[in-house]
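Heads up, the thing below is written out as structure tokens.
Excluded from the complex is one protein chain; the other protein chains are retained at their positions.
Note that the chains are named A, B and C in the order they appear, and that numbering of residues resets to 1 at the start of each chain.
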Amino acid sequence: MTPNAQTHQHPSLDDPRIMLDDQIGQFEAVPPYPPRTEREAEFYSLRDGEMFVNMGPQHPSTHGVLRVVLKINGEQVVDLDPVLGYLHRGVEKLCENSDYHHIISQVDPLEYVSSLFMEWAPVMAFEKLLDVEVPRRAEYIRVLTGELLRVSSHVLFQGFMALDLGGLTPILYSFIERDEIVETLAAITGQRMLFNYFRVGGVNGDLNHEFMSRLGDWMSRATKQVEANVGLLNENEIFVRRMRGVGVLDGDTALRMGASGPNLRASGVPFDVRRAHPYSVYPELEFDIPTRGAGRGGDSLDRYLLRQDEVRESLRIIDQCLHNMPDGPITARLPRLLRPRPGRAWAAVEAPRGLYGIYAISDGTDQPFRMKIHDPSFVNLQLVGLLMKNNLIADTMAVMSSLDPIMGGIDK
Amino acid sequence: MTTPNRAWGNLTLTGKVIIPLLFLLFVVGPILTYLLVTVVGPWLMDLFNSNLAIVRFVVAIGGVLLFSIPAAFIIIYMELKVIAFMNLRIGPDRVGPKGALHSLVAGLKVLTKEDFTPTGADSIVFTWAPVLVFLTAVMTFLVIPFGPGLVGQDLNIGLLYMFAVGGMSVVGLLLAGWSSYNKYSLLGGLRAAAQVVSYEIPLTLSVVGLILLAGTMSLNSIADAQAGWFTDWYVFRQPLGALIFFIAATAEANRTPFDMSEADSEIVAGFATEYSGMRFGFLFFAEYVNVFIISALLTTFFFGAWNAPIDINAVLAAFGLAPIAVALDPGSLGIGLPILIGVVPVVLTLVFAAPFFLARSSTPAWQALLLGFMLFNLVAIGALFLLAYIGWPWLAGLVWFFLKSFAFVFVFVWMRGTFPRVRVDQLMGFAWKWLLPASLLNLFVTAAAIIIVKS
Amino acid sequence: MDRSLRTRLEARFADRLTGPVRQRHDATEIRVRPADVVEVLRALHDDAELEFVVLADLCGVDTGTHMQVVYHLWSAKTPDWLRIIADGMPREDPRCPSLTGLWPGAEWMERETYDMFGIIFEGNRDLRRIYMPPDYTSFPLRKDFYLADDAARSPGGGVRHMEQTHVPAQATPRVVRRTVKA
Partner (left out) sequence: MSFIPGIGLVRGMGLTLRRFFQPKATIRWPEEKADVAPKFRGRLQLLYDEYGTLKCETCFQCAQACPIECIDMGGMDTKGRFHVHWGPPETYGERREESALRRSGRPVADPAYARFETVDLAAVDEILEAHDYDPRDLLAILEETQAAYGYLPVAALKHISRITGAWYATIYGAATSYRHLRFEPPEVEAAAPAGEGQRSVEAGYRSALDAALGYASGHPN
């Protein structure tokens, strides 16, 4: 066949000749449409020596399907643009089309490592809509299981933090701790990950013997075990040197950026919903709000260490809950089909990652008219744009995992 | 239809394979053997004898290539298992006893995977870069003394050769990173280049003091110079040099905590991101061969190479005993040898079985005998090994060498199981601000000490 | 319920409020016009007696007849959450001033609200879609966005396709895919 022969076959994909320059350009991170906003136009224009790197959506350390477009100059991150939506399920729309009991299972997988908190705020909001008084025993059980889960979440965070900095081992120790906590919770909730345990007006099941024995077992050595595991990192010079002074965030900026939870408290602002706007039985319990980095601004190491302080406080709360646990019913008496009268309610809880709030509007039917989910990870992730600029690529890991985002909640 | 044809037709498939093989074996084989012995043989022997150095080189290369793969397999398995144990996991346990064949199967898997060249990659460079990386790693084996006389080539500039060839691997990594048409790969390749070039300097300087002490650059001579007690090892005369060498070698081999070039949480897999199939296998093997090489070098330079830590002859002399010298010639036993072979196993089996049989009357005789036989085998193997150890110094050297080397491999794996990785600027700062001055200080102190002692 | 907060708010923002201050459980609710939002929130943030420093939430609501933007604030000076409802935006062209000058962290929340409701926040310099793909044209949390199996609730006949016909003016910039050279 001569080179000029007319062929009507499609070129084979293996044929190297079909590789046009234009198609090579498709592998770039630049979106194939003109910029929509001022900021997008500014970000997607390169200066000399800069290039884009797509970090994600499939990347070993983005905690899910987050995509961050980094604009780098050598090893230095000049600017970045997080792209969300790869895990978007439309939970708010689903909630508007489910009745009040179904919603508990809809919101469960938002923050899948601390799913009890994801149930807590909606349940509280619906209780406000319905004007229901929750029995005290139910409140204590909620606090007890919630704080257990907070410990597990923070312990897991420490493992992932180390994993993102290249340490292979701490994550496994964290998972062993988490596994014990989760097995303990499974004894009363039946599930290991998405518990679906809280109900409007109470909880789904009472404390049982297996739960108590497992919990006692774990509590007897929890402090020692957790301390031993973090000893692998806290004293490690490599780890500390990588975290210190990276991603410094001062308190005022953190408040202006809407940050909450440990990220805010590590910047020296003692804002914790459990104390700032007490709910449940937290006013009766004794615990401190640890803060770090007041005045100088919190870096990644502060955010990391603060979570350890919180673990200690949570263990204190669990201890008090076990001592003060009252007797009584675990659910309020409610009809099976909930139909609150029209109204609006806002409820917020302190999830392990910060303020998690629900704004529910009822129109008198069995489904909420509107249910807004305010997820702490979503707001905290905004900080990466602020903290990562002019750091090294390696520091993006230290910063991003110190903010502890969970993509299930961010993408809703 | 002739008879042979029919007979051929009646054969099964196995028969159809075996019959021609038998023909080859009994007819062609002897003819070829005869020709080989009478015609080619003498010519070949002449050729070998006249080019002994080249033959030795080729054999050494072949041996080294053959050795590198199982060494990598063992280290991969060790890494999986040791890190798993430190993580409170079990690790691979499905293939072979305790998962021992896991890395072998993984190697086969790598062989059977699709060898993929990404669009836009420079396919020639992309293909040859892993080969270059692997070859540089393997070529270093050539001068390592595994035991007395067990060295591929005893170069008198072995140490220089070692660093020269080892430094070439960075070219391969850079090529691999550049040709992949991937930004992660490019970053990984550049990081590897910067890192290896920076650490090459303290690495080389750290052994200069040792060269001053030993007065030679031949690895074999360095090993010889450390014979005797373990106090003669250079680690006790060059502790700082040993530490610098250890750290720099870790960085040179891209091991945790200096594995910047393939930092999986930052730049996915660095220069290996786009590789798959056996090309990835080559990069992967080269990494583990490098681990063995730095362990072997540490052993050779600072930990007495193949020398045992205790000079057994000196100990014996201290107790007034003659040094052990085994010159066992089985031929001298004459007719005693077959009798010995026939009698000793039976007698020893019975001797070992007796305690079991006598201690518990409920033990059946056959079980006691089985236990006795197994014990006898253990003892016999131990005794044979002891004989070989005493009789063949190269075997003793090999055993000590591998024990020490794998101890260091364990240390590297242990470090990987414990440490996070350092940041790239901290890594470079450490090399230039700390290691380089320290190695210069080491060199200076060593030279001064030599002058003071000599004068 | 913090009665003093109510009197303070009524005294401070008497001319801005479009409705009575409502209180239920632990939330105090005021309604303002969208045009006054930034001014009111800035006063709430800066006033030494109020000091609402934490922006707990920003969300949009489609009431079916008009659009709202709802803010939740927290202050150490009162035990109540403060809810500010910017009410009465037309559904055809909902516009609201952006809060990013006061709380830069509102940027993503506004992007989310824009993505879900099509409310345009004037002054937000990065008002792109955040969850939905860039070439998506409708706004999923609006009440005229139908779900597949929602037949019993929809006023019209049959199943609608999910994309809505009505799009507010300039709400979504047209996305042009770059053509690949043949």
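Note that contacts are C-beta pairs under 8 Å (C-beta built on N, C-alpha and C of every residue); 3 or more make two chains touch, one makes a residue touch a chain.
Note that the structure is a prediction, hence the values are computed from the model and not measured.
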Residue in contact with the excluded chain [from A:Arg39, A:His102, A:Arg275 or A:Arg316]: A:His102
Which residue numbers on subunit A touch the omitted chain? 94, 98, 102, 105-106, 169, 173, 176, 179, 183, 186-192, 205, 210, 228, 231-238, 240, 335, 337, 339, 365-366
Could you pull out which residues of subunit B are in touch with the chain that's been left out? 82, 85-90, 93, 414-415, 417-419
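Note that only the chains that are shown with their structure count from here on.
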Chain-centre distance (mean CA atoms) for subunit A and subunit B, in whole Å, is 47
Indicate the whole-number Å distance between the mean C-alpha point of subunit B and the mean C-alpha point of subunit C. 67
Which residue numbers or ranges of subunit B touch two or more of the other chains? none
In their shared complex, at which residues does subunit A touch subunit C? 20, 22-23, 26, 31-34, 36-40, 84-85, 88, 90, 92-93, 96-97, 128, 255-260, 271, 276-277, 343-346, 348, 355, 357, 359, 361, 370, 372, 374, 378-379, 381-382, 411-412
Which of the residues in subunit C come into contact with subunit A in the complex? 24-27, 29, 53-57, 59, 61-62, 70, 72, 74, 76, 79, 81, 83, 102-109, 112, 116, 125-135, 140-141, 145, 147, 150, 173, 175-178, 180-181
Sort out for me which residues of subunit A touch subunit B in the complex. 19, 24, 27, 51, 53, 59-61, 75, 162-169, 172-173, 176, 232-233, 236, 238-239, 241-242, 392-397
